[in-house]
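Pasting a structure below so you can have a look.
With one protein chain withheld, the remaining protein chains of the complex are depicted in position.
We call the chains A, B and C, going by the order they appear; numbering starts again at 1 in every chain.
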Amino acid sequence: MEDLVTIRDLAVRFYTYEGVVHAIDDLDLDIRQGETLGIVGETGSGKSMTALAILRLIPYPGKIESGSIVFSDRDAGDELDLLTLSEDKMRAIRGNQISMVFQEPGAALNPVFTIGDQISEVFLLHRRQELGYQAKQRVDSLLSDGNGLAAGLKRPFWRWQRRLYNKIAGESHPVEPRLLSRIPLFRRLLWRLRDEASLLTVDMLKDVEIPDPARVAVHYPHELSGGMKQRAVIAMALACSPKLLIADEPTTSLDVTIQAQMLELFRRIKVDKGASVLFITHNLGVASEVCDRVAVMYAGRLCEVASVEELFLHPLHPYTKALLEAVPMPGRELQTIPGALADALNPPPGCRFHPRCPSALPMCEQERAKLKEVSKDHMVACHLF
Amino acid sequence: MELRAYIIRRLLLLIPVLLGVTLFIFGITMFFSPIQRATLYVTNLRQLANLPAIIEQYGLDQPLVVQYGTWLGQVLRGNLGWSNVANMPVSEAIWHFLPATLELAIFATPLIILIGIFLGSTAAAHKDSPVDHGTRVVAIVGWSLPTFWLGLILLMVFYGYFRGFLPPSRLSIQMDMVVNSAEFIRYTHINTIDAILNLNGPVFLDALRHIILPVITLSIVNVAFIMRLMRSSMLESLGKGYILTARAKGLAEKVVVNKHARRNALIPVITVSGYLFAALANGVVITETIFNYKGIGWWAWQSAFRLDIASVLGFALFNAVLFVLVNLVVDILYTRVDPRVRLGGSVQ
Amino acid sequence: MNKRVTRIGWIVLAALLCLSLVLVPGCTTPAEPEEPTIEIPYKNDGMFVQMIIGEPDSLDPAWCYETAGGEQIQYIYESLLWYDGEKTDEFVPVLATEWEWNDADLTWRFKIRDGVKFHEGGDLTPEDVEYSFERAMVQDRSGGPIWMLFNALLGVSSSDEVTFADIDGAVEVDGDWVVFTLSGAYYEFPFLQILCGQWGSIVDKEWCIANGDWPGTEETYLDYNHPAEESDTILFDDANGTGRWKLNIWEHGVQIKLEKFDDYWGDPAPFDWVITQLVEEWTTRKLALLAGDADFVDVPRAYIEELLDIEDITKYADLPGLHVDAFFFTFELVEDSPYIGSGALDGEGIPPDFFSDIDVRKGCAYAFDYETYLKDALLYEGKFLGSPVVEGLYGYNPDASKYTYDLTKAEEHLKKAWGGELWEKGCKFTLLYNAGNINRRTASELLAEGLHRVNEKFQVSIQPISWGNYVDLLLTSGLPIFCVGWTADYPHADNFVVPFMDSGAGGVFSYFQGYGYPELDAKIRAAFQELDPEEQLAKYYELQEIYFQECPGMLLVQTVGRRFYTKYIHGFYYNPIIPGNAGPLWDMSKSES
Partner (left out) sequence: MTDWRFMARQLARNPMSLMGIIIIVVFAIIAIFAPLIAPPPEGHWNPNPYMIPRDGYSATPQPPSEEHVFGTTEGQYDIFYGVIWGTRTAFQIGLVVIGIVVAIGIVLGSLAGYFGGVLDEVIMRITDIFLAFPALILAMAIVSAIGPSVRSVMIALAVVSWPSYARLIRGDILQVREEDYIEASRGLGASSGRVILRHALPNAIYPTLVMASLDIGAVVLAAAALSFLGLGAPEGYADWGQLTSFARNWIVGPPGDSLKYWYAVTIPGLFILLFVLGWNLLGDAFRDILDPRLARR
């Protein structure tokens, strides 16, 4: 099974007044076709940054220092290094090939636009040609079966419309419609595109199991419940059936029953859309439910990567062990990890976990451990192995 | 219907305010001895001997309550008293001077708001970059300028240097002749608008020429007010999650800023544009004096200066009403921009 | 990182500097060369445009008692006769063709010109003349100018002291003639001057009545007596006179526009329009004059220098105004006046009757630096005075004795004052002036400085105070010294001697000073009532000498005015009694050459 995304020694730094923060340190990671890869770790361990790095949306004053993120587009049959891509090309990928679901559905939706608008925006952006084609079809049908005086009068207009939408469907950057869409009033002449888009939107909402999607589409975010919002966000992300769906703690802000539904939803999506999912969470339980493989991060570095079973049955890295012990389970008193998360401003030398590591060796303080494959599909970065 | 109820409630709230304002001003006048207030009516020293008569005539020696009572009674009968400054009944004076000020406002307010919004969002979009600091400093410098100083210097440059290029007052003599002639109908007394309604190009251009300087002065001084607000609220909304979402959708930065961020950032700006009105009400006082653009601000100043209490009171009433109405409109506008807001409620 | 910050810092600094420099033309461009002389373009053909400060209270001739209104009224209305050119004691016929004095029954008879039309079309009749004066006396608004008519015609000062019969009888029609019966022979000459004032303007009886003014009947006259507000009289901002110009529009606070009256009986008006705009800001007025937008503007004395060397401006100088500023000593202050320090002669204040000592007054009079005041405050535009009777008045004494700046004389007087006690202990008091009046402040400072020079122990502090407050204190004798000015109603010595010296209500200043005494009042009356001109002059000279000797107030300088017109305005001549500054517009003209 080949890789969809290959991340090689990625480094992200934040240049703040206080100093330089090493958010991510030479991270190597692969996301395979159609798998669900989970990234677990405490807050500030750099999980979300990894996600944003893939989309090249690291916020100011952060910066991708080095490394490469290769995205292999099977249909196009070529491999793109996202980090060297032009901004335009990158934009063509965002929301289209790679899309993202954020932690806070409330914050992720723009309060002043309806759900429908915000979703159809994606279609209008990435599916313009298809929409154009659909629209043309409709105009054709109008032309063919429209008769009678009224229709006769409308014909010239319809012809013009067909030409217009044909252009949109054809060329990638048709001039006339672009001009139209610039000018406020004439923009309306492209209403059929919006209509088509909203149709797709409603389908999308149905897909994510939103009851009465047509009605919900015209609602404003603040009129929906948290779960509904999150579904809407997911719909938005799935709109263009992306190759990679990044879910950044999609369930944390929801209450448990909704969480379950969401996880269910994710599983289904993976199955029938065949998309790969990068599932970011701090909750091992959640990870174990949805993920095929899990990567454990600590203080901007990868500790361990393995398939779910492997990781949960034979955790190698002391940090992973600690994490697993920290999961509350009946019949076992809760273990907490001693010490606090490493200070991002001036992290400890060598292995960043060593100050908190029960079985730390002297060398752990000097040099950091490389990530090495100890058994099939099980990689760990620790001097113990 | 919620709307009507809301409006009525707001207007009812207006009453105590009006009473308070007028009572307060009456309180101020009690600082003067009757003689002091009577001197307002003295145009010739010989009248000094007649002051008692004047005091008698205007009941200036009555106690506060009585004077206020009589005044209030008159007001309720629709008589706001005699404006000594304007030389006409106060109620007329307001309508006599309003158009000029209105004309200023009509031109200045949109200018200020648009420039402010533009500068604000530009600065925010380039936070901490030279652009940001540049725009802010420019705006703040403008804000720190003494209005009268700026006004007179502009006058010096555009009327003194380029002789007669941008003259003060509202119209040139010739155009004034036209405006006051029979065939020119003064619908609104707002020259530019009247000119359009009369399809009279020359008058329009002339009026425009006369209004440029005062409007510029007002704008330069007030633009920072909107600008800094726009900037901070823009920064706020640029930090919001939905901006990241929008970017993640693949939208172009321009769209992200202009559509998603600005629409949200505008909300607080709208709320304060009511206060911009108050700011202008102060600004026009000096602007109108310097550019000899006789409007309500000039009148109010003269009245306050010469202790023409009737006028000050009339102005106070008028202004309070206007102020409340403006804010009312703003609130209603508010609900249109921000779907989360319902009348009477607030954002969060 | 820090490098970036500092860079931005510099950029900001630069931006800031540029901005302040842009806004400060002076700093960047040190007086770049422009051509020294400027051309004033010829604009507004056929219009006389003036920009001035004061707005009329009312255009009603019987109401108006200030120059701004008087000026407009003299353009719109006409009186029976008018001054002959620059003279203030010779007259030319206007609405009266001839007039004769009858000593026997003390009457002035005026033959009314016929063929005179009012702006609204009515014809001038003797009845109109009679009505005009009776209307004025019936209206007699409190504080108005009509006291003059009452004085001259009935020997009283207001309508309250007479019945309607008296008013009715004072002016009578006799065929084409109108007959005025005076209260005394000595009014023969002053009455003619009084007639020339705006209160002597003739209105159209029929038109006035038709528009709701006094119907001319006895039973109604009380309703029209003492109107409260300007708007209570219909002539307030509506006018119908016989003058060369008729009122076109009065935009309150903005401008007054007068339009040429085509059916004028005499030679036609030299201007199609007379436009008076109200512009408070001097800079604005000046720029308007230089741009040719205004033909005449009010020029505050302080700024004349800016206009002196412009060829395109015609200047007229040394025009003595019938106006004088003076310091008046209050003889008997109120005990609790906050401006006399301790209120006793202990060096920490002054006793309430401080200025009743003549040596104190003379000391002050000698301690004032008249030359400096003339030079700095008035830029040499003034004449020294010894007495209230200023140049240009009937009865002016060119060589009346005057006070001068003489510290030794001041010292000897102040040493004598209060039996030498004052010199030992010194004094402290506050000199107030009405806020905003720079010249009066300067005068006060000069006095304070002078006294301080004479004796270190004389501490005078200076304090501005609002006009209202000032008047209040003045009326309640709270001001140790007050400084106000006086302008003529009609150019006669009596018009100045009475307010300055009379102990009665007529003594606008002396009354509030507490100066004046019966003998003096008698002298004043005698001087006025003297019929033999020689004798009369002698008497007035004596009064002026008395004022100098007793020094109840120290006359500052009689201000001398200037006029600035664009070079296109011709024909100005100076008559001090003409209200307003624009000059005798009816004799002036405007042309490009």
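What we mean here is this: contacts are C-beta pairs under 8 Å (C-beta built on N, C-alpha and C of every residue); 3 or more make two chains touch, one makes a residue touch a chain.
Model, not experiment: these values are computed from the prediction.
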| item | value |
| --- | --- |
| Sole contact to the chain not displayed, among B:L152, B:V257 or B:A310 | B:L152 |
| Touch criterion as defined above, residue of C:E127, C:D168 or C:D376 at the omitted chain | C:D376 |
| Selected from C:K43, C:H226, C:K286 or C:H413 as touching the chain missing from the view | C:K286 |
| Contacting the left-out chain in the complete assembly, out of C:D298, C:D406, C:E449 or C:E542 | C:E449 |
| Residue among B:I35, B:L235 or B:A310 touching the omitted chain | B:L235 |
| Absent-chain interface as seen on chain C, which is shown | 5-6, 8-9, 12-13, 16, 20, 23-27, 29-32, 34-38, 281-283, 286-287, 290, 300-303, 305-307, 309-310, 372-373, 375-377, 379, 435-436, 438, 441-442, 445-446, 448-449, 451-452, 459-466, 469 |
| Residues from chain B at the interface with the omitted partner, ascending | 13, 16-17, 20-21, 24-25, 28-29, 31-32, 133, 136-137, 140-141, 143-149, 152-153, 155-156, 160-161, 224, 228, 232-233, 235-236, 239, 278, 281-282, 285-286, 289, 297, 300-301, 304-307, 312, 315-316, 319-320, 323-324 |
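Everything below uses one rule, namely that only the chains that are shown with their structure count from here on.
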| item | value |
| --- | --- |
| Pairwise touch network: line, ring, star, complete, or other | line |
| Distance from the mean Cα position of chain C to that of chain A, given in whole angstrom | 87 |
| Separation of chain B from chain C, taking each centre as the mean of its C-alpha atoms, in whole Å | 38 |
| Inter-chain centre distance, chain A versus chain B - centres from mean C-alpha coordinates, in Å | 51 |
| Touching two or more other chains - residue numbers and ranges from chain A | none |
| In the complex, chain B residues that touch chain C | 32-33, 35-37, 39-51, 53-54, 57-58, 82, 85-89, 93, 96-97, 128-130, 133-134, 137-138, 141, 145, 150, 152-153, 155-157, 159-160, 163-164, 167-170, 172-174, 176-177, 180, 289-292, 294, 298-299, 302, 307 |
| Residue ranges of chain B touching chain A (in the complex, touch as defined) | 127, 240-242, 244-252, 260, 263-264, 337-340 |
| Footprint of chain B on chain A - complex, ascending | 55, 57, 59-60, 91-96, 99-100, 102, 104, 106-113, 121-122, 125-126, 220, 222, 233, 236 |
